[in-house]
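Of the protein chains in this complex, one is absent; all others appear in place.
Here the chain labels run A, B and C in written order, and each chain numbers its own residues starting at 1.
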Amino acid sequence: MAEMEWKTAVAGQIGAETVIRGYPLTELIGSVSFAEAIFLVLKGETPTEREKKLLEATLVAVIEHGIAPPSIVAARMVLSGGNSINSAVAAGALTLGDFHGGAIEMLAKILQESLTPDVDNVRSLAKRIVHEFKEKNQRVPGFGHKLYKRDPRALKLIQIARDLGFKGKYIDFALAIQDELEADSKGKPLPLNVDGVTAAIMSEMGIHWRNGTGLFIIGRIPGVVAHVVEEKMREKPFRRLPEGSHKYDGKPIRHLTEKK
Amino acid sequence: MAEMEWKTAVAGQIGAETVIRGYPLTELIGSVSFAEAIFLVLKGETPTEREKKLLEATLVAVIEHGIAPPSIVAARMVLSGGNSINSAVAAGALTLGDFHGGAIEMLAKILQESLTPDVDNVRSLAKRIVHEFKEKNQRVPGFGHKLYKRDPRALKLIQIARDLGFKGKYIDFALAIQDELEADSKGKPLPLNVDGVTAAIMSEMGIHWRNGTGLFIIGRIPGVVAHVVEEKMREKPFRRLPEGSHKYDGKPIRHLTEKK
Amino acid sequence: MAEMEWKTAVAGQIGAETVIRGYPLTELIGSVSFAEAIFLVLKGETPTEREKKLLEATLVAVIEHGIAPPSIVAARMVLSGGNSINSAVAAGALTLGDFHGGAIEMLAKILQESLTPDVDNVRSLAKRIVHEFKEKNQRVPGFGHKLYKRDPRALKLIQIARDLGFKGKYIDFALAIQDELEADSKGKPLPLNVDGVTAAIMSEMGIHWRNGTGLFIIGRIPGVVAHVVEEKMREKPFRRLPEGSHKYDGKPIRHLTEKK
Partner (left out) sequence: MAEMEWKTAVAGQIGAETVIRGYPLTELIGSVSFAEAIFLVLKGETPTEREKKLLEATLVAVIEHGIAPPSIVAARMVLSGGNSINSAVAAGALTLGDFHGGAIEMLAKILQESLTPDVDNVRSLAKRIVHEFKEKNQRVPGFGHKLYKRDPRALKLIQIARDLGFKGKYIDFALAIQDELEADSKGKPLPLNVDGVTAAIMSEMGIHWRNGTGLFIIGRIPGVVAHVVEEKMREKPFRRLPEGSHKYDGKPIRHLTEKK
């Protein structure tokens, strides 16, 4: 029966051995770093030395960004209602949607599907992509930042990728899109942001765009855990919105008896 | 107003700089490994070289264990209903409760609260702990395995900790509990398992027991991501339990009209 | 500051009174049925007598459908990992996506956006909708059933709506789509199913299509609760996929040392 079959190529038993993508788990423990194991689990192969370094840097870049984002507020609210650590962390993961890390997967899809081996001019390709989005009246995901003209995390990651000797065709492509967007934005900066650069970098490492959101979740969850544990150890339960920060603006008072 | 105050010591802005536990984020990117950043985020300080190596090994040890555990089934079911990657991963995190990784936090609490600096005999302390649980008719968390007489992942992690020169008082304490349990079990093996050894190891590294579940979630999420992406790319939607694997065993058929 | 403003027209305080859509809560308690209160909360007005009856029937129609659907399996898996009732119920809600109740919202959107007041021929409109989906190579949501030529729950709800004197233009429109689909399906039945009829019925009652998924969640959650409580009271913890029902089909065994 088709539905009975639960098949996986990620991990399982071969004889008495638990293997991950073919490698015995006990052999991996102590031999590879956590980031290397993440690469193996997602891509199916261990990374090269420079892929390892670039992935470590990328995961560090997204690990934490303060208490203000909706994912942290949602996670702390769940804890505050009197729930378990894992429930609260799950609420953090639930929040990481289209507007909260989702640009990684969306841009990685564009980069990987457009930049076929035969393309040799990323600039004209970038022009086409920007034009297509403009036609559809949509924003290209992965560009723009509230505070920065250039996102320092993105600049740092690009520098690391260059120093490690990556070819950088996806990075060049992403930067060409940035240039096209800014040529059309009347002086408004639309920098490749940390989501956008993550999309380019995972493409450089040959990680399929479908892993974009997952990569961001993996990177961000430690930060969520730290916040949730802090909420548990430092705050009183049951956070409500404070008086004065919210209001009812619906129907004025009325009564069931007024209806005939 | 108390409720308005959202305070955190995890990360935030100092001037124009985003800092994590005081360190500028851009300084961390490329300088520390992902596991080091996890240590920093959770404990508030960067690890020593041997703490780093032990944490890498510990996170690798829990990253994946095949398709059969309830967390993976729940995550794949959510994806299968036509939902986003992050929703499905959240369902995986939701499943990691008292019987699925929860032993880490429970045992770490026992280890850290009982093993005060004045204790010099872990054996008599272990005897007392085992006795107390027996009195309450409860199982000590972190021991026992369906398949193994000794859990190979636990043995490997203990070896690594010893080789790295950790003092090992929490490991010794946990092993003493194992011996006490087995002295009382009529030959049934009750080995320190991978959850149990994680509890001992995080205690060796001075990580507060409240982070136990969080540490397991951080380690396991990459595996959940890999399964969810595989489900998305390889399976048809809407998995139902197959015919023949489930049955209704409730009230026989009856009718509302039979009631007077 | 825009972000500080938490505004709602659903419920709040007017003086000392808690109101829902303007009506004092204490006045509603004991005066309206649960389904009437649901209608009020979602649409902003209390239902007429026939709207009340139709909503009661619709919610009953989706309340439970056995243990096999992915939502129930996911919810029971979460409970089985050693988690709270509300976590497990949340996993059930998480599973109710595009392929599990999602057709309600998708079809309701189509019905409500196409059937403008000026349309007097639903048959030609249905023809156009079916044609458009065929062009895009997509299935019209809300039609088809694995077992039934006609879905008995749908037939029952349509009969009730007719008996209550609803005009039925959305029902007629949905049935016209069914006829168009079947005219083109070479004898394969493509009946309006329970999701599809719910879409038509909520449209008859003037409930905005955006509430489609919500309406299904409200109706189905009691069933999820019953399953989760049953799992808690009747089953042992930690359900794993049984041996023989799953397999690893990834890379054969290999070793890190094989890499040069």
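Convention: contacts are C-beta pairs under 8 Å (C-beta built on N, C-alpha and C of every residue); 3 or more make two chains touch, one makes a residue touch a chain.
The shown structure was predicted, so the numbers you read here are calculated from the model rather than taken from an experiment.
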Worksheet item: If you put the missing chain back into the full complex, which of the shown chains would it touch?
Response: A, B, C
Fill in: Absent-chain contact - pick from B:G12, B:G168 or B:P237
B:G12
Fill in: Hidden-chain contact residue, picked from the options A:S33, A:N83 or A:Q178
A:N83
Worksheet item: Among A:V10, A:L42 or A:I67, which one is in touch with the chain left out?
Response: A:I67
Worksheet, complete the sentence: Of the candidates C:G82, C:G223 or C:G250, the residue in contact with the absent chain is C:G223
Worksheet entry | In chain C, positions touching the absent partner | 1-4, 6-13, 18, 20, 25-26, 28-30, 32-35, 37-38, 41-42, 53, 55-57, 59-61, 63-68, 73, 84-87, 89-91, 93-97, 105, 152-153, 156-157, 160, 208, 210-211, 213-215, 217-219, 221-223, 225-230, 232-234, 236, 239-245
Item to complete: Using the touch rule from the top, list residues of chain A that touch the missing partner.
Response: 66-71, 73-74, 77-78, 80-84, 87-88, 90-91, 94-100, 102, 237-241, 246, 248
Response to the item:
It is residues of chain B that touch the chain not shown, namely 4-14, 17, 19, 21-24, 27-28, 31-32, 44, 46, 83-84, 86-87, 90, 94, 241, 245-256, 259
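The rule is short, and it goes like this: only the chains that are shown with their structure count from here on.
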Worksheet entry | CA centroid of chain B to CA centroid of chain C, Å | 35
Worksheet item: When the C-alpha atoms of chain A and chain B are each averaged to a single point, how far apart are the two points in Å?
Response: 23
Worksheet item: Where the centres are mean C-alpha positions, what is the separation of chain A from chain C, in Å?
Response: 29
Discussion item. Touching at least two other chains at once: which residues of chain A meet that condition?
Written reply: 4, 6-13, 28, 32, 84, 86-87, 90, 94, 241, 245
